[in-house]
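A single protein chain has been omitted from the complex, and every remaining protein chain is retained in its original position.
Right, chain A next:
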Amino acid sequence: MKKNLLFLPVLMFAFTSAANAHGPVRQKADEEITINAPAAKVWGIIKDYGDMSWLPAVKNTTVDKGNEIGSIRVLTLQDGGTITEELKKYDADKMAYGYKITEMSTAKTITHAGNEEKVPVLPVDNYTANIGVEAKGDTSVVTWKGAYYRAYTNNNPPAEMNEDAANKAVADVFKAGLANLKTLAEK
């Protein structure tokens, strides 16, 4: 009974607002790749926050204020799902930017502990990330870092919304993105 009462407000916030959950433990993803191309070329591919065509999972991207802080982009995935993100930091000199997820569509609905749970397309909550390029002579190193919580903000998560699911999903996106970026930049 007690659990159900706690549960409602948590769910209401889960996909809309950030920074609401400190019960679960924050997780991290940290991937990097060395690309045999100059940093300027690599940065040229990713520098437009509103252009995520280099990320294989994304079908198209819309953006409202370009590379301005606060700019909102909506990623439409190959399967039709959407992820809305807000630009938090942008530093052209450092060839880096940071963003957070503000909203996501539901990938599927499951039943857990007698309740319906909406699993977001990326099974995470309160997600922030940054990506940057660093010159290493004629080559470059791209680092993509994310910090987030599992999608289920209450205790005892279902398998689809636990830490393993979150970590795997984010790592898969980062790895696929960086591998494709390497392919594009080394062409």
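In this section, contacts are C-beta pairs under 8 Å (C-beta built on N, C-alpha and C of every residue); 3 or more make two chains touch, one makes a residue touch a chain; residues count from 1.
As a convention for this text, contacts and distances are computed from a predicted model.
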Name of the absent chain as recorded in UniProt (options "Na+/H+ antiporter subunit D", "Cell division protein FtsX", "Peptide ABC transporter ATP-binding protein" or "40-residue YVTN family beta-propeller repeat protein"): "40-residue YVTN family beta-propeller repeat protein"
Of A:K41, A:K59, A:K88 or A:K175, the one touching the omitted chain in the full complex: A:K88
From A:G44, A:G81 or A:G98, residue that would touch the chain that is not displayed: A:G98
Among A:I72, A:I110, A:A147 or A:A171, the residue in touch with the chain that has been omitted: A:A147
For chain A, residues in touch with the removed chain: 6, 19-20, 22-23, 25-28, 30, 88-89, 98, 128, 145, 147, 155
